[in-house]
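For reference, the structure is listed below as structure tokens.
What you see is the complex with one protein chain gone and the rest in place.
Labels A and B are assigned to the chains in the order they are written; within every chain, residues are numbered from 1.
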Amino acid sequence: MIDKSALDALWIMIGAVLVLMMQGGFLCLESGLTRSKNAINVALKNAFDLIVAALLFWLLGFTIMFGQHDAWSLDLRWLAADFTDDSLWHASFFLFQLTFCATAATIVSGAIAERSRFQVYVLITALISLILYPTFGHWAWSGAINPTSGWLEALGFTDFAGSTVVHSLGGWVALAAVIVIGPRTGRFVQGKPQEIPGSNLPLAILGMLFFMIGWIGFNGGSTLEFNEKIAGIIVNTIISACAGGMMAMILSNAEKEKVRSTSLTINGTLAGLVAITAGCHLVSTPHAALIGAIGAFVMFMTDRLMLRYQLDDAISAVPVHLAAGIWGTLAVALFGHLDALGEPFSRFEWIGIQLIGIAACALFVFPTSYLVLQLLKRLTPLRVSLDAEHQGLNFSEHGARTELSELLSSMQEQERTG
Amino acid sequence: MIDKSALDALWIMIGAVLVLMMQGGFLCLESGLTRSKNAINVALKNAFDLIVAALLFWLLGFTIMFGQHDAWSLDLRWLAADFTDDSLWHASFFLFQLTFCATAATIVSGAIAERSRFQVYVLITALISLILYPTFGHWAWSGAINPTSGWLEALGFTDFAGSTVVHSLGGWVALAAVIVIGPRTGRFVQGKPQEIPGSNLPLAILGMLFFMIGWIGFNGGSTLEFNEKIAGIIVNTIISACAGGMMAMILSNAEKEKVRSTSLTINGTLAGLVAITAGCHLVSTPHAALIGAIGAFVMFMTDRLMLRYQLDDAISAVPVHLAAGIWGTLAVALFGHLDALGEPFSRFEWIGIQLIGIAACALFVFPTSYLVLQLLKRLTPLRVSLDAEHQGLNFSEHGARTELSELLSSMQEQERTG
Partner (left out) sequence: MIDKSALDALWIMIGAVLVLMMQGGFLCLESGLTRSKNAINVALKNAFDLIVAALLFWLLGFTIMFGQHDAWSLDLRWLAADFTDDSLWHASFFLFQLTFCATAATIVSGAIAERSRFQVYVLITALISLILYPTFGHWAWSGAINPTSGWLEALGFTDFAGSTVVHSLGGWVALAAVIVIGPRTGRFVQGKPQEIPGSNLPLAILGMLFFMIGWIGFNGGSTLEFNEKIAGIIVNTIISACAGGMMAMILSNAEKEKVRSTSLTINGTLAGLVAITAGCHLVSTPHAALIGAIGAFVMFMTDRLMLRYQLDDAISAVPVHLAAGIWGTLAVALFGHLDALGEPFSRFEWIGIQLIGIAACALFVFPTSYLVLQLLKRLTPLRVSLDAEHQGLNFSEHGARTELSELLSSMQEQERTG
């Protein structure tokens, strides 16, 4: 069994392993950028996201996304499928897609960390894994294993590894959730944002490294085969990330206060990664650097815009995944080699097509998630009580105490008795 | 050199790299679930386990496990062998086996953390790497590179990647050590277990992710070749893990107090991984989900049972590795495709054979380690002094101070002087 398809399967399995490292990246990033009293809640939510997304995508999401549906019926071939009975390549493909779905699902939760109830995370994860991601993914990517393509793909929409399909999609849900759920208590005082320092920035920076490593699989594996273009795609990915980090470091040092320079550098790097995701297979390396740098700039401006409108995104998921994702999707048409597509349309037409894809994602995902969350809000509170928020979600949601809180109470004890 | 064997060697080298990630998983899990004052001790023990196990397995363990011994003499071909002089495949095989031995060795230490002396860890690691694991491994797995099989393998005992050979084996030693060494001071007050909160649950959850990533190599690599079944094996592994995590989350939320929901979710996921290890190559994906969920249930009930008998396992290594390992070994016979084996026996006979393997492990490993530890206890204390336990093993065993303890003393200073 040593033929081309063996190497293809090996490559996307390696890709899947690396994309799982991104889950570690999310965990480190999010629990590092939030406060100790919520860090367990945030980390557990990240792990549980993966569990829920994997199970639901296996049960139903995969067959929705990659079934060959027609107008009258859904193709439910892979409903809770047995992949040991399938070919090596196809089982590898499922594995790779599973990790992508988990990535889309986990983007949201960081944005609404430190005040949302654990059940809300789980519900959003289910919404993404079962409906939003498989549906939009079907439109853009189902041609990968089917004779016919989804309508966006048929139109010529190009989103290689998911600047829109994965990242903007997650970002739109995050934006809806941030609006519906509201800011953390104390985040805005008389309209002015109050910096809330993260508990463990070194961990967050480690998370950034995990993202860079994981994205090698995310973009590199999206060829879905082992071909000549892979190494160039990975070089583009790394260079774009570094250009984004550099740009964010420069921008943050131009600010009056340096307090956000660490988190901005992290997020600039991530914005560079998100931005290059759609077009890493079609742009040159110097253009990749440019796309990453602009991605970080877009992230930076969106971050400011959100603060102006008092939208509180605890880890800047919207600026990173939504804004840089939109930019990256557009950038394909601006910088991509037209001849690589066989020039079926002009650059101008291409921009239009990319805009259609961006708009389709916005119009499908944002209202749906906004409405679902508003409906849910009438049934049950989406955020923890003010007391619980003050006390920390580690304890209120999971009964988990930290040593720091234990330390504090033991010191008070000491004071009283001694 | 591009033939099938090249891809086989590549695959098990990738497997070995991933299994080393599991060492990172153990480190994060164990130092996250224990208290700060012991976290350095726990982490160092994990790293040192790997060092000791690797050296001893290279020196002697490998040749015991995979030598072609006969009744009259041991085959010591690979005593401190030079693997640069060996074939690519064989050196890769050694590398892969080395990481398995290190995994078996490191299971125990978490169970007896926070009160055992460092030397005891080292001794147990030596016992496992030199005698217990190579001997039992010889019975079950030596046919992988030898013309004749060990007796368990010859009988038809099926343990693909080591639910019994690695995990239960480590679990039996852990159980013996927990009994001989006794609970942490303060863990049981008038027979009632007192929750001891971990120092860093986010780190423990990161550890869980490392386990999921690492297990892809643990199970996926155990084909010992790159074949058609690999991707299905990995899908089974991930789905079983997630089903275990889901089951544990549900069970823990049904408890009166939520305090243990985080660690139970972690351990349920690990139990799912342990349980699917024996049969991931022979069961369907839906059965893998079932096996994982039941694995978590078995872990949960064993955890309660141990608390009832006042057995203090600091990270629930026995419920995870021993109990779920036994379940997983049985589950092969319950759910495995009989025809895959060429149907040499009935399902009922198969269950019997699996029980023989489980019993052989119990009868060989538990008494041996129990006796060794009891003997040792007469020569030297196995646990640190009560004072040292109170002060923390970081300091008593390694002279290491933490910033938190420094902080405390500087505050007391401040109080006195100001």
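In this text, a contact is a pair of C-beta atoms (placed from the backbone, for glycine too) under 8 Å apart; a residue touches a chain by one contact, two chains touch by 3 or more.
The model shown is predicted, which means the values in this text are computed figures rather than measured ones.
Identify the residue among B:I14, B:A289 or B:A323 that touches the chain left out of the display.
Missing-chain contact among the listed residues: B:I14.
Among the options A:L79, A:A144 or A:I234, which residue touches the chain absent from this view?
From the options A:L79, A:A144 or A:I234, the contact with the absent chain belongs to A:I234.
With the missing chain put back, which residues of subunit A would touch it? List them for me.
These residues touch the chain not displayed: 2-4, 7, 10-11, 14, 18, 35-36, 197, 199, 201-202, 205-206, 208-210, 212-213, 216, 220, 226-236, 238-239, 241-243, 245-246, 249, 257-262, 265-266, 269, 281, 283-286, 289, 404, 408, 411.
Under the stated touch rule, tell me which residues of subunit B contact the chain that is not displayed.
Considering the whole complex, subunit B reaches the absent chain at 1-2, 6-7, 9-10, 13-14, 16-17, 20-21, 23-24, 27-28, 31, 39-40, 42-44, 46-48, 50-52, 54-55, 58, 80-92, 94-95, 98, 200, 203, 394, 397-403, 406-407, 411.
Note that in this section only the chains that are shown with their structure count from here on.
For subunit A and subunit B, what's the span in angstrom between their mean Cα positions?
That gives a centre separation of 33 Å.
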